[in-house]
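Step one of this worksheet: look at the structure below.
For this depiction, one protein chain was excluded, whereas all remaining protein chains were kept in their positions.
Note that the chains take the letters A and B in the order they are written out, and that residue 1 is the start of every chain.
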Amino acid sequence: MNITRRELLTFAGGSILGALFTPIPWKLLDDSAIWTQNWSLIPRLPRGPETFTFTGCTLCPGGCAVKARRVNGHPVSLVGVAGHSLSNGILCPMGIAGHHLAYHPLRLRRPFAFTGKGADSPLVPSTLDEIASNLAPMLKDIRSSSSRGTIAVLDQRPGRVLSDLYRKFVSNFPGGIYAVAPGSEDPTLTTLRALCNTTEGTLGYDLENTRVILSFGAPLVDGWSTPGRTVQLLQNRNQNGLKLIQVEGVQSRTALQADTWLPIMPGTEAALALAIGGVIVRQNLFPAKIEKTSPDFRTYKTLVSKFEPEDVAAVCGIPSSVISETAHALASNPSVVMSGYDPAGGPLDNATETVIAGLNVLLGNIGRTGGISLHAPIPSPGATTSPAVGLAQVPDHSVRLLLIDGAESGHTYPLSLLKRKLTADGGTVVMLSPYLSSRSALADYLVPSPAAFESLEEISTPPGARRSSFALSLPLLKQPDTTVDPATLLAKLAGASGLPSVGAETVESCLRQRTHDIWLSKRGTLATPTGSSQTPVMAMASEEELWKGLSEGGWWVDNMQDKQVNPRLTLLGLMTPDRYDKASAPALDTTGTLKLIPFGWRNATMTASVAPVLSKLFQESHLRSLGGRVHINPSTLAANALSDGAYVKISTHSGNMTAQAVADPSVIPGVIHAIVGPSPNNTASKDRPEAEGILGLCAVRDDGSWRITEATIAKA
Amino acid sequence: MEQTAQSKSRYGMVIDLDRCTGCGVCMVACAVENNVAPAEQKATERTGVTWLRVYPVSNGEGFPANDTVFIPMTCQQCGNHTPCVSVCPQNAVEVDPSTGIVGQIPQRCLGCRYCMTACPYHARYFDWWDPQWPEGTEVLLNPDVAPRMRGVAEKCNFCHGRLHAARTKAAAAGRKEIAAGDYVPACVESCPSRAIVFGDLADETNEVSRLSHSINTFQFLPKLGTAPKIFYHSAKEWVRKMADRAPLA
Partner (left out) sequence: MDRQFIPRSVQRSSFARFAAWILPWILLLGLGLYAMYLCLAEGLNQTNMDNRFAFGLWIYLDLTVIALGAGAFFTGFLLYILRREELKAVINSAVVLGLICYSGAVAVLMVDVGQPLRAWFTFWHPNTHSMLTEVTFCLTCYLTVLAIEYVPVVLKNRKLRQIPRFLVFEFELHKVMPVFAGIGTFLSFFHQGSLGGLYGVLVGRPFAFREVLGIWPSTFYLFILSAAAVGPSFVLLTTWLVQKLSGKQLVKPEVLRFLGKVSGWMLIVYVLLKTVDTLYWINHTAPAEGAPAYTFYTSPGFGTWILFAEIILLGLLPAIMLLSKRLRERPAVLVSAAFLACCGIVMNRFVMTIQTLALPTLPFDQMMSYVPSWQEIATFLAIVAYGVVLYSLSFRYMTLFPQERDIRQ
């Protein structure tokens, strides 16, 4: 048969026309539309039975109670627990997405060794046994002699049972150091402990009965201790009559919520505290007994006499009348004075912290209702262990082997603070961490610890709490086999050092031990998560009943009477008056040397510390600034011939870096308010530690503070 | 679902701007609840998806007279001439007459973005990328809310999954009306400052209804006549004046 071209074309045309009258094209059309609703790039939703678990958040020491909704056993959402007495049903933005952290792209999935130091050295997969055997000769050497440096453990969340285990471990080594990281304790309370000259008991704020809080930059509504506590107190101000006076050089979220904001020139906080102290002393606004009980009252009186409000006003930018009013407000009400540990800016310098804490002594706030209480710590066996020292107090170049625990305080610090403690050869650093972070750059060995909500953990007394408390953070996610229980690592290292067991080999057994101790003490009550019922430990039939209650998300809170405070309180502690410059006005410099002040948000100082969905705040909106941006007052920007959004080069003695400037009228002129935060856009951080950024430019003082660094800016 | 005439609700919110601290919990809680994926690497504040967005707004003064207010801006659930509903060519936006909630049907949306140009509150977001969660996170998604595919518009629907759950609960208990406490959107539930009051505006005994009529309560862009069901409250005069000002005026 012969087919002509024309017949072929006619056939084809006819077929096409005919096909339109069959269901085929319409079915295809329909299927393609259905396909767009189900294509493989849309994830499948989990299906299964719905359950609820009460647990606690361990992202920071705040320890908020969490109610997790679970589907098929997996947590799908977290909320605060309404009715919970400590956290009041409130979670912070990081906590509310805490269950996503285990799947963070920067999650460490196995132990690693670095082949060299520094951010650019490659990661080499390793095993726990390999790490232990590599470290064994050094551990044994340190045990026999500390001449070439000793061992130190850095705990970023002291007060846990695990902390006791670390202390016990290092006590087996000559000169072994148990150090606590900056930001893991409340700076004012730490300073007050020194002024009180006591190591007994735990200090806490009785905020519930306070009427005036004078806060030197404490982020009370923005990540301070347990958020539910302060946020609720401040929101209920028209009922409880609380007044907040916030002293800060930037109009922070807390300053915005404060009754009075004192916009202070950073670095002049000590002058302000002394001026307030001066008003109190001159006008006899302090309790009479202080004059007798404080051995250095005369010295203090002489010192504050040099800080007349009129002079100080010119220095710090707060009118003298306001200084005087503040002093009166503090003296005529139950009050507390506290300083703020900025999550990235760290504490104020020691001298300033001392006079801020000293105001509490002067006002007779210690041991007073609505002031600062001394309460009993969580029951513990109290074995002889190494004392805790602040990281800044660890002698420089003394640490040959440093072990860093993986629990975070939510705060960060410059790596140089750690580096200078290591021996001249750089020492060896073993770091427990769930993630690869900027801090990993310091490690020789990275050991993956469980992520939040992945393992049984403890929630001990939050910093600044009124009473000791204890709860369990129950796992919501399956812990990957490759992660290492910190207690197991310690047991391995003990073995490698030739030590007998240091005690528990898992965190769970540590927690059993603490439950046992609480049970033996018969102190406190156990509340159900929602606060629906409370059972005194004394009334419990067995230790198992206490453990069961805790395992169901229950919360133990101590009921011990407050301890008596040693009446011989000093106002200045070890500080000598010559540490305080006479109030004199430095010229406000906005074109030459500026003050570089790092700023962070608790639990959000590194890319790895926030769940990816936090991009909603940092990247997909302007609510929080991305890490690496610098906020500068528009007038200061203009004085330096810079504009909003310009890239600027920031130079300090430690180096320089380029950052994007943001014109921000809420920042005091003359200051570079540098954001230390996550940068989800940083692709380099996926396979090597994130760069340290602005903290690397900060000058660390001898007292371990790095709040203010002199810096210059220029167009990049 | 059949609705009887007397079950007509008008869900709305009153947001107390004086209480809002700008912490951002609401935005994160919203994203987790509604399966909004984390940002793609290149996404910005103009291409990201935030059903609820908190805008920091300054009073424009210099230091230290500067003041900042945080304005949570979500779909305003316009009750009159709902701008996005009439423009959608294929009925992918609908107002539920029984709740007054403006709903988006992403499966029907062709992604023309006409609704986005129509919305004066910029409360609508387009999926410029395929939604992507870090590996393994799929098991953590909320089973009640279907994730959206790329190329469609999405927005706040007052946590439709929660409304559905509350209705199911009411039906199981043999009730016609849902109990007020059973239906609380994620942002309202998570707000640490309790700055958002949510409920049925049509129910005059309700706190939200009372607050919506209280002094110092206002709406954004009331002159457009769209009758938004999100009300704001502030005792600060400059905030109220700002809300009443024309842009660029």
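Just so we're on the same page, contacts are C-beta pairs under 8 Å (C-beta built on N, C-alpha and C of every residue); 3 or more make two chains touch, one makes a residue touch a chain.
Just so it is clear, the structure is predicted and the values come from calculations on it, not from any experiment.
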item: Partners of the unshown chain among those that are drawn; value: A, B
item: Contact partner of the left-out chain, one of B:110, B:165 or B:202; value: B:110
item: Absent-chain contact - pick from B:54, B:196 or B:243; value: B:243
item: Touch criterion as defined above, residue of A:29, A:520 or A:574 at the omitted chain; value: A:29
item: Candidate in contact with the missing chain, chosen from B:125, B:183 or B:231; value: B:125
item: Touch residues of chain A, complete complex, unshown partner; value: 6, 29, 32-33, 35-36
item: Footprint left on chain B by the chain that the document does not show; value: 40, 42, 44, 46-48, 55, 57, 71, 73, 81, 83, 86-92, 108-114, 116-122, 124-130, 149-153, 220-226, 242-249
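The criterion applied here is as follows: only the chains that are shown with their structure count from here on.
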item: Chain A-chain B separation of Cα centroids, rounded to whole Å; value: 32
item: Contacting residues of chain A [partner chain B, same complex]; value: 36-37, 39, 41-48, 71-72, 74-80, 90-93, 96-97, 99-100, 103-105, 221-222, 227-228, 231, 235, 251, 253, 256-257, 261, 263, 611-617, 619-624, 633-635, 665-669, 680-681, 683
item: Residues of chain B defined as touching chain A within the complex; value: 19, 21-25, 27-33, 35-39, 41-45, 47-50, 53-56, 58, 60-64, 66-68, 70, 107, 130-143, 146-150, 186, 189-190, 192-194
